[in-house]
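Notes follow once the structure below has been shown.
A single protein chain has been omitted from the complex, and every remaining protein chain is retained in its original position.
The block that comes next holds chain A.
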Amino acid sequence: MNTTLHVELTESHDRTAVITVAGDLDLGTAPDFYQQTTAALERHPVLVLDLARLAFCDSSGFNALLRLRRRTQEAGGEVVLAAPPGHLLRLLALTGAEAVLPVHGSLSEALASAGGGAFDGG
C-alpha cells in the first residue's frame, strides 16, 4: 500500500517555520515526516504545522507528532497545529494530547500565537 505525504517548509522567520503537511501521515510516511520536520528544528525551534490538507493520520503518524513535540521542547521551542482535520482533532481529544499540543483553527491564528507572536509585524 503506497501512500504519499508532502512535507514542505513554506515560510520561515527567525525562530519560527511553517511546514505544510499534505496527504497521508501513516506507518509508511511517518519516518520521512519526522526526519524532515526535525531537520527544520535546527534553525527554527518553533514549528507551525499547516495541516489543512492532511488527509489521514494513523497511530504511527500521531506518534511522530508526539515525538516531534518532544524534540521541539528539547530545542526550547514548540509545535503548533494549524487547521487539523476532524479525525485528528478526535484523536487529540481521545488521547488527552489536546492538553499538550496547541491547536488553532487557521494558519493565521496559529502564527499569531506561535512563539510569542514571532511573525508580528514580520
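Assorted remarks:
Simple rule for what comes next: a residue touches a chain if its C-beta (ideal position, glycine included) is under 8 Å from a C-beta of that chain, and two chains touch if they have at least 3 such contacts; residues count from 1.
Keep this in mind: contacts and distances are computed from a predicted model.
Entry comment: the absent subunit's protein name, as recorded by UniProt, is "Stage II sporulation protein E (SpoIIE)", drawn from "Stage II sporulation protein E (SpoIIE)", "ABC transporter permease", "Multiple resistance and pH homeostasis protein C" or "ATP-binding cassette domain-containing protein".
Within the complete assembly, A:S59 is the residue of A:T10, A:Q35 or A:S59 that touches the hidden chain. One chain of the complex is left out; on chain A, the residues touching it are 24, 27, 55-56, 58-60, 62-63, 66-67, 70, 87, 94-97, 99-100.
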